[in-house]
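One chain of protein is taken out of this complex; the other chains stay put.
Showing chain A:
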Amino acid sequence: MKRFSIPSPLSVLSAIVIGVCMIAILWPSALTSGDPATGVAPEHLLPPDSAHWCGTDQLGRDVLTRIIYGTRETLPAAFVATMTGIVLGSVIGGFAALSGPAVDTLLSGVIDVLLAIPELLLALTVVILTGFGPIHAALAVGISQTAGFARIVRNLVRTLRSQTYVEAARLSGTGFWGIVGWHILPNAFRPLLGMGILRYATAILSLATLGFLGYSAPPPAPEWGLMISEGRDYLATAWWMTTFPGLALLTVALAANRLSQAMTNAGEERP
């Protein structure tokens, strides 16, 4: 019996990227000796060299150090955002799928309306209504993702509910909560996990956008979106200030995307 297959090299690389990010979040000092907030004034706007691999910014702060510390800002916030989306979405979607047609129609209508609003616009609205800051930005992104999760969970649960083995469980006397706990949740877990990781990549990008627009953490926080925004003023003379945070953002988003795909494929191998 084969339950795990050998992952592709790209998936391994993606897992390494995420692993390095984890280390950066937990022990940033293990990767860099610098301080993200204090700069050395004479060393401002230095291009990349052996001392500063990614150059320095207008205040003489090391860009690489700021990117590494920046994982602490962006990645946990994206995790909070995705979890908010999954939990709210699962509750709404699961409730819609398991209740009667009237409730289902009503909730599906609400989901459709929310889906019609562009996610970024919804996130901006929420963050403007609730106030700026990293936590608010994370929750706003989470709420903007809720409708998407709710739609997927609803359809997933409805499909699972009509499976023969669920009917068989009903006929062998299993009650409502038994069916949800024994059959629906375990079977919904893996598709939802794959979906969650995919949306995590989107959440990183959305949060960076909010940071870029100035709705997330205020300066001098090393938030990636904010760094790109600050570097924009020096785009002509100091390309490294925008390029490296941008690359970091891209790499993590692609890695998460790739892992989600590997997860989905692994799920498909078992019928």
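One rule holds in what follows: contacts are C-beta pairs under 8 Å (C-beta built on N, C-alpha and C of every residue); 3 or more make two chains touch, one makes a residue touch a chain; residues count from 1.
FYI, contacts and distances are computed from a predicted model.
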Undisplayed chain, where the name is taken from the UniProt record, one of "Alpha-D-ribose 1-methylphosphonate 5-phosphate C-P lyase", "ABC transporter ATP-binding protein", "Sigma-70 family RNA polymerase sigma factor" or "Glutamyl-tRNA(Gln) amidotransferase subunit A": "ABC transporter ATP-binding protein"
Full-complex contact with the absent chain, from A:58, A:155, A:187 or A:251: A:187
Touch with the omitted chain, as defined above, among A:23, A:121, A:168 or A:247: A:168
Chain A, residues in touch with the chain not shown (by the definition above): 1, 163-169, 171-175, 178, 182-183, 186-187, 270-271
